[in-house]
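What you see is the complex with one protein chain gone and the rest in place.
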Amino acid sequence: MRRRHRFNLLIWLALLIVAVLEFGFSFAPIPAGARPILMLPAVLMVALVALGYMRLLTAPEIARGFAIAGIFWLTILLGLAMTDPLTRSVYAVIG
Amino acid sequence: MSQIVLPQSQISYLSDGVSLRSWLLTTDHKRIGILYMISITFFFFLGGSAAALIRYNLILPEGAIQSAETYNRLFTMHGIIMVWFFLVPAVPVTIGNFVVPLMLGARDLAFPKLNLFSWYLFMAGGFCALYALFSGGVDTGWTFYTPLSSNYAQGHVVAVVAGIFISGFSTIATGLNFIITIHRLRAPGLTWYRLPVFIWSLYSTSIIFVLATPVLAITLLLLVFETLFHVGVFDPRLGGDPLLFQHMFWFYSHPAVYIMILPGLGIVSEIIPVFARKELFGYKFVVWASVSIAVIAFFVWGHHMFVSGQSLFASVAFSLLSYLVAVPSAIKVFNWLGTLHKGHIRFDAPMIYALGFIGLFTMGGITGLYLAALAADIHLHDTYFVIAHFHYIMVGGMVSAYFAGLHYWWPKMTGKMYPEMIARAAALLMFLGFNLTFFPQYILGYLGMPRRYHAYPPEFQVLNVLSSAGATILAAAYLLPLFYLTFSIFRGERAPANPWGSLGLEWQTPSPPFTKNFTVTPLVTKGPYEFPEPGAIDV
Amino acid sequence: MRLTLPLAASTGAATDYLLLGLVAVSLAVLALVFGLMFFYVVRYRHNSPIDRGAMAEKSFRFEISWTIGTLVIFFGLFIWGSIIYVRLYQPPGDALKIYVVAKQWMWKVEHAGGQREINALHVPTNTSVELIMTSEDVIHDFFVPAFRVKRDVLPGQYETMWFRADRVGTYHLFCSQFCGTAHSNMIGQVVVMPPKDYADWLTTNGAGDTLADQGKGLFVRYGCAGCHLGGGTVRAPSLAGLYGSPVPLSDGSTVIADDRYIRDSIMYPKQQVVASFEPVMPSFANVIGEDDLVRLVAYIHSLAAETHG
Partner (left out) sequence: MNSLSPARSMSEEVAPHTHFQYADAGHQANTAVAGMWLFLASEVLFFGGLIAAWMFCRHWQPAGFDAGARETVLWIGSLNLVLLITSSFVYSSGLAFIKAGNAGRLIQCCVLTMIIGTLFLLLKFYEWHIDISEGLFPSSGFFKITGADAGGARMFWSFYFVATALHALHMIVGVGLVGWIAIQARRGAYVAGWFTPVEVVGLYWSFVDIVWIVLYPAIYLVGRG
């Protein structure tokens, strides 16, 4: 039980550190087009919560399957939906 | 059954309490299936009457119904009710709810209370939509394209959308329940490859329920937000992109097409081997075809948008993916034919419905190739060709399969046999009426008649009258089962436990089943369609 | 009752062949499926005494062959359909440009010479015609069955579509995207006439100034001329020769100045700022209506013709 508490505390500290770093980086002079990279620390934090507090690795096998399915279909949604706006102007009609 | 008092575990689920309360508060999957069946039947005939009025209007080129506004509200109501309150839930929540635990050798679904809750959600959503449709209606079409629906539509868009939103959660709950049940509550020895194909197809359907419906929910939420507060997410006047709505809407609504048809494919794969007395040809291919349809279904939504102004690259990519999703459907048809080969084929009513399904589904599927071919779609898009295509899949396919399944499992559900000859006649009538209704629409579409037209140029009249005549026959064919199945509940012969000589676990318990399904949990030792040598079984 | 649809555009011939090919494929498949189904059902009915012989042992070979078979056929159809589509997507450079503005529930057509028509479109034969279309309210769809073309008409942006009519006659024009109450009344006629008759029609209907001339007036009235013709205090890019040429943008990319770009630059000037210019131009969204925009774009188009000769 003590190990479990220590683990929870470590995850908490790690999350705080990433959050502070994320906050700090947001003041760095990043060009406007590149600022979405500020989402990357969030990905790390999501992984920390999922693996730490939600105990994904020790969850039932199918639970991991469901988590992967969710992420897979999220990728499909974001990826395929963006193909249209990302390529729409390139093929604009040339007069 | 004699007069001896039976032990608690051996009471049929139908006689385990007869009060209204025992039905409305039941957590028994079989009773919930019956509750759903009553609701679904109501919505089917409601949507059907809207369809009848649509066909009535189109008899005359100038429109037999005076007002275009009324007509627009009618086809919107037809679409909304049929899609969200009949086709999407129909097979999973009625037949699926009833037979899934039985087929798995389980005593109930994994989350029985959630199951009951989903019925209440469904009814709440249904009443919300009904209120809106009857207190003025909506004239956006079931697709709610923006900015028409958000800033130009008349009527109760918000209330209808709320109804769809709520009933969406009911299907998510059902899908979740099925997936978990299939994973966790299989009888001993019931390995994945010993599962009936119907279970596999419901599993695939449930994946779509759980993962596509939330996207519809958020889309509708954004639509309501835009409508209520007049802020632009989809409205170009306010800087939004109207195509975004179509992308998000079809991300759900294309997979939803497979929600509708996959259970039908499962039912037919269940019925063909039983009435051909032969193992299902290519079992593994059929089940993996189901799963791959469910997955690829998510990659193809853009084929609804070939003329919408999406990018050329997106159109070409979505066209290719659309052809890919057609392959598993073709595999299934060939495997059914392979099953018929060298069988001992009987022609009971479920089989006639199933054979009709194969024909209509093939015709619907093959015309999908026209619409996936980019250049052909330019001509056929938004015409009656599209209407005919998806009605062949959904009405010809899915509704035929629903009736096939209903007749197949009816003895199990009610413990009564229906009049066989009338049922066969109804099946044939349905096939004929359907073709007469919808085949002319293929030609109409090719000739250029756009969909959702209240009035049309006179040269289209002959084909429209043919179609309306077919619709009359079809309506009669749909009313027949309503009468003879109801009749059979009261006057039908008592059904044996296994009238068709099937091998599924659901047939190893009496008709109707006990409240807790099985007295002893069955032990499965072989696949679902390993029929003994012909002649050994004689029904 | 006729069951074939006359073809009135040479650009639609390829689509007709594709449809014919699809009909051939589907008839073959339907014959196979229905044929086998009836054959098996009759031959293997349960009371038929026929000897079934040995069951087919391995199904794997069958499965693979029909999977690959369908894949190959489908892929062929995909390629066939896509090639035509890509061609239909890109109008030739010398196409005759006609502007279409849709609104609930009518089509407004404006020819380059300033001729306007409602719910009708006159085009010459054997001339590539490019329609530049936009909507004032909801999504509409310009559909001419006899040309085998159709395209959604979106509010807030231009969609283009082209065809080459080759058969004199009058054909249906439909709105095929549901657009509200009078959707089925949003129909019209496409009149295909020989080039000479078309020229006559243009002169008899030529009501005054060309689109570009009208646009020139608007160019002054909306104050565009103040900056874009030079002489003012604000430095703005010259528009002469702009149309159809590449424009370097401040973010380093390059766009072709097509109708859509020009329209967007008027409505949302801050989005694509020309390199080395200040983003000072105000937005004209909700200031200039679609009708006037069409004229402005036509005017800017005409400026290109002047410099290119």
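Labels A, B and C are assigned to the chains in the order they are written; within every chain, residues are numbered from 1.
In the analysis below, a residue touches a chain if its C-beta (ideal position, glycine included) is under 8 Å from a C-beta of that chain, and two chains touch if they have at least 3 such contacts.
All values reported here derive from a predicted model rather than from experimental measurement.
Undergrad: Among the chains present in the display, which ones are touched by the chain that isn't there?
TA: A, B, C
Undergrad: Who touches the missing chain here, B:L176, B:L280 or B:L369?
TA: Looking across B:L176, B:L280 or B:L369, the contact with the absent chain belongs to B:L176.
Undergrad: Among B:M37, B:L53, B:A68 or B:L109, which residue is in touch with the absent chain?
TA: B:L109
Undergrad: Given the contact definition stated above, which residue among B:L60, B:V158 or B:L244 touches the chain not shown here?
TA: B:L244
Undergrad: Could you list which residues of chain B touch the chain missing from the display?
TA: The list for chain B reads 9, 101, 106-112, 172, 176, 179-180, 183-192, 210-215, 217-219, 221-222, 225-226, 229-233, 238-241, 244, 247-248, 251, 516, 518-521, 523.
Undergrad: What does the interface between chain A and the hidden chain look like in terms of residue numbers?
TA: With respect to the unshown chain, the touching residues of chain A are 1, 4-5, 8-9, 11-12, 15-16, 19, 22-23, 26, 30-33, 35-36, 38-39, 41-42, 45-46, 49-50, 52-54, 59-63, 66-67, 69-71, 73-74, 77-78, 81-82, 85-86.
Undergrad: At which residues does chain C meet the chain that is not included here?
TA: Interface with the chain not displayed, on the chain C side: 268-271, 279, 282-283, 285.
Here, only the chains that are shown with their structure count from here on.
Undergrad: On a CA-centroid basis, which chain has its centre farthest from chain A's?
TA: Most remote chain from chain A, centroid-wise, comes out as C.
Undergrad: With centres defined as the mean C-alpha position, give me the chain A-chain B separation in Å.
TA: Chain centroid spacing, chain A to chain B, equals 36 Å.
Undergrad: In whole angstrom, how far does the Cα centroid of chain A sit from the Cα centroid of chain C?
TA: The computed centroid separation for chain A versus chain C comes out at 40 Å.
Undergrad: Send over the residues of chain A in touch with two or more other chains.
TA: Each of 91 in chain A touches at least two other chains.
Undergrad: Among the residues of chain B, pick out those that touch two or more other chains and give their numbers.
TA: 243, 312, in rising order.
Undergrad: Considering only the defined contacts, which chain B positions touch chain A in the complex?
TA: Within the complex, chain B contacts chain A at residues 183-184, 207, 211, 215, 241, 243, 247-248, 251, 298-299, 301-302, 310-314, 317.
Undergrad: Taking the touch rule as given, give the residues of chain A at its contact with chain B in the complex, in rising order.
TA: The touching residues are 62, 69-70, 73, 76-77, 80-81, 83-88, 90-91.
Undergrad: State the interface residues of chain C toward chain B in the complex, per the touch definition above.
TA: Chain C residues touching chain B: 1-3, 5, 12, 14-15, 18-19, 22, 25-26, 29-30, 33-34, 36-37, 40-41, 44-46, 52-53, 55-56, 59, 62-63, 66-67, 70-71, 74-75, 77-78, 80-86, 88-89, 104, 137-139, 141, 143, 145-146, 148-152, 154-157, 159, 172, 174-185, 187, 286.
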